[in-house]
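Please see the structure below; I have some questions.
Complex shown without one protein chain; remaining protein chains in place.
Up next is chain A:
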Amino acid sequence: MSGANALEVHNLVVRHDMLTAVRGLSFALPVGGRMGLVGESGSGKTLTALALMGLLPMGWQADGSVLHDGVDLIRQSDRALAHRRGRTISMVFQDPLSSLDPVRRVGYQVSSVIRRHMKTSRREAERQTIELFRQMSLPRPEQLVRAYPHEISGGQRQRIMIAMALACYPQLIIADEPTTALDVTVQKQVLRLLNGAVEQRGCALLMITHDLPIIAAMCDTVAVMYAGRIVEMGPVGQVFRSPRHHYTRGLLESQPTMDNIALDGSSRLTSIPGMVPPLHSLPTGCAFHPRCAAATEKCVAEVPTLEGGTRRAACWHPVESMAEAAAS
């Protein structure tokens, strides 16, 4: 593996018996890089994240290779993986209330991670925990460490989850919809804190969300997932300004902005027709073809591949860029 990447995924497949949820994913995340993984529910984002962590639910299996810190995570023993989790690679989950142990104090939950991996004394771990809480702008950290998860707000809980993920200075953090369960008013604050902490530590971030503005604000590259495959990827600015895949364009056009919400209540929001296909009946060829206006027979018959360099789209009839459209 090249030393410059915090994560290199080659042909990742995640399946459960006959069902294949992730169908050959490849991407690389440079050290300190930030990548967004977007897609609707059911596109395989969360299973991808869990596969990277080696935390797939019972019955699910991952194939391919996931290179991180010089080893292939897929081929690691349970014990070796456990030793990495929370230390070189860590994860922030969607729902902070259910993700924290309800019967233990939050301070203990963070300091025990530090003691586990850093082999520090209890005192030192507690001191570092308070310091982490302070970095996460948590109020009165000395008292808050003694609180139970149900006693504090959702935003505070998620900041504690982030503190837990950051505690051992990992090379990579995977954040799976970290703000979906939070009030809109605290989402921004939590994201800002996550952003600052990641930046300060120079750790790489894989941000999984269906919220495009979050990706635009926090990531340098983006990969768009549909039905278990990456359909388009590239630098955030380029992909969002001139999407090449019809699915990406559809996603962008379904985003409410101040421009497309009319004051009289009528909405000019568009939506992508149809639904994400269920795993047991995935369409042939390009999985998006039943919902795509530009689909032809070729799209039904052949799977388009992700071609090109940093800016790639898996589409037989890519959306013409503004410049090309103007020229023709």
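Quick note on the criterion: a contact is a pair of C-beta atoms (placed from the backbone, for glycine too) under 8 Å apart; a residue touches a chain by one contact, two chains touch by 3 or more; residues count from 1.
Note that in this section contacts and distances are computed from a predicted model.
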Chain not displayed: protein name in its UniProt record ("Peptide/nickel transport system permease protein", "Histidine kinase", "NADH-quinone oxidoreductase subunit L" or "Peptidase S1") = "Peptide/nickel transport system permease protein"
In the full complex, which of A:G86, A:G250 or A:G285 touches the chain missing from this view?
-> A:G86
Just name the one of A:A21, A:M164 or A:M233 that touches the chain not displayed here.
-> A:M164
Residue, one of A:V103, A:V184 or A:A293, that touches the chain absent here | A:V103
Where chain A meets the chain that is not shown, the residues are 53, 55, 58, 78-79, 82-87, 90-91, 93, 95, 98-104, 113, 116-117, 148, 150-151, 161, 164
